[in-house]
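Every protein chain except one is present and positioned as in the full complex.
Chains: A and B, in written order; residue numbering restarts at 1 for each.
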Amino acid sequence: MSQQAGWRSLPKAGVAFRLSTDYKTGDWRALKPVIDYNKCTKCMLCWLFCPDMAIVWDGENVVVNYDYCKGCGICANECPVKAISMVPEF
Amino acid sequence: MTQAVVKPQAPLEKQVMMTVNGDEAVAYAVKQSLVDVVAAYPITPQTIIVEKFSEFVADGEVKTEFVPVESEHSAMSACVGAAAAGARAFTATSSQGLALMVEILYIASALRLPIVMAVVNRALSAPINIHNDHSDAYLMRDSGWIQLFAENVQEAYDTTIQAFKIAEDERVLLPVAVNLDGFFLSHTLENIYMLPDEVVHEFLGGYRKVSKVRVDYFDEEVPLALNPARPLSFGNLDLYDYYFEHKVQQVEAMKSVPEVVREVNEEWFKLTGRRYGDGILDPFEVEDADVVLVGMGSGVGTVRSVVRRLRKEGLKVGLVKLRMFRPFPFKEVAEVLKNAKVVAVMEKGVSPGSYGPLFLEVNTALYDLKSRPALVNYVYGLGGRDLVPDLVEGMIRGLFKELEKGVFEPKLRYLGVRE
Partner (left out) sequence: MLIEITWYGRGGQGAWTSSNILAMAAALDGKHAQSFPAFGPERSGAPMLAFTRISDEPIEIHSMVYNPDVVIVLDDSLISPKVYAGIKENGVLILNYEGGKESLFKRLGDLPQGVKVYTTPATRLALEILKANITNTAMIGGLMKAWSIVSWGSLEKAVKERFKGAVADKNIDLIRKSHDLTVKVK
């Protein structure tokens, strides 16, 4: 974000003037959820529980959108067949 | 109050004379101002405003949504929500109630919400006291609100209506606190002139009009308000990349306030025949005055009556009534005080460990003058202590004596306290 607006041109009142998707919050992550598709039953619970809508349905499988996944681990915790493991990023 | 020279659009015979107290006057002003939402919690001496207004609601005299909240924190929060949704919102409080609101006061101003609040000035605890001083107003001086002070019941009525116009002006978009002294105004009956409803409606241009904003994700300007069809989000997390810019934007908005307050004061004059100096300050006999007093609120009237009397004796004394405390009119204050030999700032508040908050502002205003008047600070009226005219007279005569000697010590003085 090299060209940031100054106070004269920013919209008033601190309202959000860009979409939140402009902020790739995936880089906040320390642990990364990895899905074992051999175990996954496509029950969609992880999709339901992810607070960041970072689990998406690609038509055939649940996949993690790592641009926005913050690595909270809720999906791994909720998965009934333990198909998701949290692995260190670094 | 200056009497009309030109014929006002709504001359006195078209206005309605009512004998009301300050709180009732504010309630009537709000009733006439097409306010969408009133959220308030009663506290002495503001109570009559809330009581009277809820009567209007119960009797079906207004369409306003009245929210009887459980605390002042909630009152201001409800006003923030209402104003963010585009409503004209009003609340009123005093003292401890205002203290409880403080967190949300800063949010209201930063979100640029043109809320109007009557602050019926009362001392802060402890010791517990229900009577008047300005410590509650001073408590919110850095919160980003415009602060106006009324001298009498008529001015409380006039200023409340004007406040909506000032707050909602496109150049401003900031909340306004209308201050009136507890009991001295809130519970004092005075006869005042009220405008017919439709004149007030016209003055305000009807219901609140929401301004527009341009954001990246809509291809046209959208209303700066919560709206499911054109969603905006208010009160976002704003870190070191933008917070500073947003704060500067809010601070800079204050710069347009004096101009708008002056315009509204003039417009009011043309409409009603009443104006309050230039809207910002109202000088009395200052041109050739050696001793000039500065003050705000109902006490100014008492001081003026003494100044009037002493002028007849030939004492060169003058008075500056300050109507606007935030934004503080530094230039105007310096200009009006530049020829004084000594300036006495009289105020109903203290800042332990410093001088009174009004004194500090006046001191700053005078700093850039080539030749500065001497400056002293009189704290008076704390906790509702009456401002006795004889005391004011003694104070003025004392200042003339000090002027002969040229020594003004100490700077901070108390008027009417027992040793």
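We take it that a contact is a pair of C-beta atoms (placed from the backbone, for glycine too) under 8 Å apart; a residue touches a chain by one contact, two chains touch by 3 or more.
Everything quoted here is computed from the prediction, not taken from an experiment.
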item: Contacting the left-out chain in the complete assembly, out of B:E70, B:D241 or B:D390; value: B:D390
item: Full-complex contact with the absent chain, from B:E190, B:D238, B:E267 or B:D290; value: B:E190
item: Residues in subunit B touching the chain absent from view; value: 1, 17, 19, 131, 151-152, 181, 183-185, 187-191, 298-299, 301-302, 304-305, 384, 386-390
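Simple rule for what comes next: only the chains that are shown with their structure count from here on.
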item: Where subunit A and subunit B are represented by their mean Cα positions, the distance between them in whole Å; value: 49
item: For the subunit A and subunit B complex, residues of the former touching the latter; value: 1, 4-8, 10-19
item: Residue ranges of subunit B touching subunit A (in the complex, touch as defined); value: 110-113, 173, 211, 213-217, 224, 232-236, 238, 241-242, 244-246, 248-249, 252
